[in-house]
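Handing you this structure, nothing more for now.
Here the complex is missing one protein chain, while the rest keep their positions.
Now for subunit A:
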Amino acid sequence: PTVPRAGSTLLGYIGIDTIIEQMRKKTMKAGFDFNIMIVGHSGLGKSTLVNTLFKSQVSRWSSGWGGEHKIPKTVEIKAVSHVIEEGGVKMKLTVIDTPGFGDQINNENCWDPISKYINEQYEKFLKEEVNIARKKRIPDTRVHCCLYFISPTGHSLRQLDIEFMKHLSRVVNIIPVIAKSDTMTPDEKNEFKHRVRKELETHGIEYYPQNEFDDDMEDKNENDKIREAMPFAVVGSDKEFQVNGKRVLGRKTAWGVVEVENPNHCEFALLRDFLIRSHLQDLKEVTHNIHYETYRARRLNDNGGLHPISANNTQESNL
């Protein structure tokens, strides 16, 4: 095998670096797909947070779902897609909501429908990939990120939280967030975060960004800092108020206004930057290169080839 010779100095400008510009143009034309799933029991402000994250009405309440806040009897999966555009870049954002999770009296296995959905998306992608006549660009419906909302009890994780994350951290990127964190004073917040992190460690739950997937030292340092700050304690709001002459997104109570984007008040800005501004592409890559590949390898090994499988089979081989 030929070994490439160590970089010879260029004698003039060739233009190799324009490849970045070419990639950029292509991706801008093609647009992105991003699928985010939100999980947590009702009343934790999930829909509000998603709206705040993407600064638009993308949750299911806003899409004319009748505004009925009735708790469904079983966990449902509701996916709503929107195309949002910013700076010439188009993004097809799909928000997958899971109403009914954790709301019943008996919540045994309420993560099963979620697990099934995620695996179904992998299966869909796999089928397309394995086709003889493949589409030029396979529509990507796989779940890139799962935001798990933790109830701000101030004490510790609930049994259901641990069970859910244990079962799904190996299948999808889980980002735990502490919901409605304006319930807690700063001291309580820190204590709670510390305790939650400890518990996650004790149970061996690898949340995103996972330790094992750090590519190099630079990544590791950056991710370590993020991991130390997780889970982010967030507050969501889509209403604006006047504070000190500025208009800010926030929640107005009788004793003050909670500013959503103020880092002293809550960690929403951190979450947004992390999720959208720095790790969006990484989330997609981890999903494709690691979670999807795991699924694929298992499927191809299990059946010794690709046979049409039933829903039961999917669960068996992937849980």
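The rule is simple: a residue touches a chain if its C-beta (ideal position, glycine included) is under 8 Å from a C-beta of that chain, and two chains touch if they have at least 3 such contacts; residues count from 1.
FYI, contacts and distances are computed from a predicted model.
One chain of this complex is left out of the view, and of "Septin", "ER membrane protein complex subunit 2", "4'-phosphopantetheine phosphatase" or "Dynein light chain roadblock", the protein name its UniProt record gives is "Septin".
Considering the full assembly, A:151 is the residue among A:115, A:151 or A:223 that touches the omitted chain. Residue A:183 is the one among A:81, A:183 or A:210 that touches the chain not shown. Interface residues of subunit A facing the missing partner chain: 42-45, 69, 71, 103-108, 151-156, 158-160, 163, 180, 182-183, 185-186, 251-259, 262, 264-265.
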